[in-house]
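For reference, the structure is listed below as structure tokens.
As you look at this complex, bear in mind that one protein chain is not there, while each of the others sits in place.
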Amino acid sequence: MDIQQVLELIHSEVLPFVPKGKVASYIPALATVPPNRLAICVHTNEGVVYSVGDVSIPFSIQSISKVFGFTLAYKILGGDIWKRLGKEPSGNSFNSLVQLEHEQGIPRNPFINAGALVISDMLLSLYPNPQQVLLDFVRRMANEPSINYNYDVAKSEKGAGARNAALAYFMKSFGNIQNSVEDVLDFYFLQCSLEMSTLCLSKSFQYLANHGVVPSTSEQILTISQAKRISALMITSGLYNESGDFAYRVGMPAKSGVGGGIVAVIPKKLSICVWSPPLNEFGNSLVGIEALERFTSYTGVSIF
Amino acid sequence: MDIQQVLELIHSEVLPFVPKGKVASYIPALATVPPNRLAICVHTNEGVVYSVGDVSIPFSIQSISKVFGFTLAYKILGGDIWKRLGKEPSGNSFNSLVQLEHEQGIPRNPFINAGALVISDMLLSLYPNPQQVLLDFVRRMANEPSINYNYDVAKSEKGAGARNAALAYFMKSFGNIQNSVEDVLDFYFLQCSLEMSTLCLSKSFQYLANHGVVPSTSEQILTISQAKRISALMITSGLYNESGDFAYRVGMPAKSGVGGGIVAVIPKKLSICVWSPPLNEFGNSLVGIEALERFTSYTGVSIF
Amino acid sequence: MDIQQVLELIHSEVLPFVPKGKVASYIPALATVPPNRLAICVHTNEGVVYSVGDVSIPFSIQSISKVFGFTLAYKILGGDIWKRLGKEPSGNSFNSLVQLEHEQGIPRNPFINAGALVISDMLLSLYPNPQQVLLDFVRRMANEPSINYNYDVAKSEKGAGARNAALAYFMKSFGNIQNSVEDVLDFYFLQCSLEMSTLCLSKSFQYLANHGVVPSTSEQILTISQAKRISALMITSGLYNESGDFAYRVGMPAKSGVGGGIVAVIPKKLSICVWSPPLNEFGNSLVGIEALERFTSYTGVSIF
Partner (left out) sequence: MDIQQVLELIHSEVLPFVPKGKVASYIPALATVPPNRLAICVHTNEGVVYSVGDVSIPFSIQSISKVFGFTLAYKILGGDIWKRLGKEPSGNSFNSLVQLEHEQGIPRNPFINAGALVISDMLLSLYPNPQQVLLDFVRRMANEPSINYNYDVAKSEKGAGARNAALAYFMKSFGNIQNSVEDVLDFYFLQCSLEMSTLCLSKSFQYLANHGVVPSTSEQILTISQAKRISALMITSGLYNESGDFAYRVGMPAKSGVGGGIVAVIPKKLSICVWSPPLNEFGNSLVGIEALERFTSYTGVSIF
């Protein structure tokens, strides 16, 4: 069975799981997405693309954007990035303040909300216009100039974002936010509002699957070591409080978003994106995890 | 020895403790107060006043204002006030978010910062101009029309108030703040900026010492039961995480502020205020506690 | 209305609350007590006794024994007792390990289980036979030589006592238990198994109501200051995580037990014991609290 056939098989097998999840409803823009959207796309490092389902429909990438933001800051700051961030799994729900209090305003890792807020704060200090830098980066990685923020979504998010505001002010009280909280939140929510298709997301993660180099253009985004290390962070912390279970069931470095997307990589082999809006109790795409578990089982690819 | 002699004895005995404490330094207005200011004032329910030291110098009452705010809200809402607030001691440092997370945005009691923010939010919903209502109330209780907010202090507080902003946004994320966080913080910091002398503070707490009635005017502020209950709240929660120790050492319902003031009452007998700026590790006036412990020892008054 | 009439009125008013509570069921000896037992007894410092209901039926005093154990240790150690114990309210459910971990094995106060285990450990170090010393003390205070431990209850408790074992081992890991955990648990559960009637309990707390002196014999058990301070500890921590609410509603220093007893005092006036087995969600006698709230309302006695 080749990969295309595998994707088609998975597509048919996981559709029945759709009613078991719940589409994110805290903002209208997410709540109104049809729950039965389903798309899977694979990019191999050799440049072959496999896909099935609604792969060209853009959706809100939400927390998947945390990988892009982290990449941009890490590229510049290197190991210095860890002065204001940890790299340990959070061991708590993804926006918990308890750990943050215990650890004096240093977020556990860059993929929980608190960590991504610190990254947003870093980017605001590093670039005069980080909004444009991030957008350019994503467009280039996906080779798709039409990718954009959804300003309405960003605005809704902010309206519903009291908890993220609490996180940011709390870190500021420990001195770990340097710009104004207002600016940090604005940029954070803007980046979460990025809309990309399954196809674009899969393509845009090729640099991680290919040890830091974009296969089609040979552009070196990160060093080999840096690319490996982002994969390590993704496997220990990419799916919030379900990261351990995901590593156990699926065995791929991955990052999820409440829009229902999950992007994963097999280093040296391929990147993959699945999109299905209904979420499980941990805020991860329920069908997405089912699909990815089947993908590693059926193809035998895995990092372990 | 009569009360006046007791106060004078205490004054001389506690002065040597001044260097053991540390004046609050998070805002300039507090940091620049001379540390050796010391004042003690007693108002008996019969109308006799005893005093020693700098009793006429106004200082920042800070958290003592929480009692005034609570009185105003409690007077109107009665038992309904407990729908959004607890009445248990906090068991943690006074601005901890851990407990707030565990208890879903319901602050443990009205005298920790989170609780006072909820009270501020309630007052904003109850009155068109709660700033003026609170000021009028305090002026009337102290019989001193010159009492006022210090707007510069309120502004400095807000600039240093990221942690209180975090608390407010966090409670808003649980639905326990109804007005804008901005407005709640503004009112909260304004009320903390109230400046009153030791004499005025002691006088203004007579309604609590006298079961709800201002002795000089016979104005009924609270019912007997309500006045007793505020005393109960003060004894279990009035001195942050040192409340148990204070009840043990001193045995009076009391409320402290980081400006160095502590107000206490012996129900049916008297109200007392001590002011000495240097604080102990719990944020309470170090000399103030020494003075109040001596006061109950030397006079034998105590609720136990 | 005199006190006897008040007790009779309360008795009739609170009986309907019996079905709202739940008798402790974790050991058979407690589970089989008839839920509608109800007794109230008052001893004034002048020596007058008022009582109503099943005042002569012995019941398991459970955590009320913590006051007796504390008194014995405090009498000898005085302020040194606080080297291994705190005096702050717990702010958590009564057998939580979280706070104990955060505070390095030092229990918050002597009336939570962890604190009482430390007291048991102290008594084991202070006396060759603390079991007999405690029993003698209680018999003398109650003037009732037939009072005894219930060894079957102690044994059942230990069988169901994994959580207390966890607490004791945990404190041992911090060096705050000096005897063998086995011995500490045995003594702790034995003391909890003491059986006393409402009449005896009320009488045995007279030394606390009378500033340390047993009124009938003039025996000085504690200094005035020590007696006041135990009252202070009781008002801030005597009813587990309901202490603040109890102070607010009832306004008396008190200690409860899961056997359904509550003992309270009005310093300089009287001691009172109520017994009704059904408990509320906090593990305190539901009817007992209703009765005590009425008692302070109807008589107007209160510490506030």
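Each chain carries a letter (A, B and C) given by its place in the written order, and its residues are counted from 1.
Here, a contact is a pair of C-beta atoms (placed from the backbone, for glycine too) under 8 Å apart; a residue touches a chain by one contact, two chains touch by 3 or more.
Values in this document were obtained by computation on a predicted structure and should not be read as measured data.
Touched by the hidden chain within the whole complex are the displayed chains A, C.
When the missing chain is restored to the complex, the residue among A:90, A:113 or A:206 that touches it is A:90.
Shown as candidates are A:219, A:245 or A:281; the residue that touches the absent chain is A:245. By the touch rule set out above, subunit A reaches the unshown chain at residues 86-92, 99, 108-109, 225, 227-229, 231-233, 235-237, 241-245, 247-249, 251, 253, 267, 297, 302-304. Even with one chain removed from view, subunit C keeps its contact list with that chain: residues 96-98, 101, 162-163, 165-170, 172-173, 181.
The rule we apply is simple: only the chains that are shown with their structure count from here on.
Annotation: the subunit B:subunit C pair of sequence copies touches via predominantly the same residues, more than half of the used numbers being shared. Copies subunit A and subunit C of the same sequence differ by a rotation of 180 degrees once their CA atoms are superposed, given in steps of 5. Seen from the C-alpha centroid of subunit C, the farthest chain centroid is that of A. Centre-to-centre separation of subunit A and subunit B, using mean CA positions: 47 Å. Subunit A and subunit C have CA centres that are 55 Å apart.
Centre-to-centre, using mean CA coordinates, subunit B is 32 Å away from subunit C.
Within subunit C, not a single residue touches two or more of the remaining chains.
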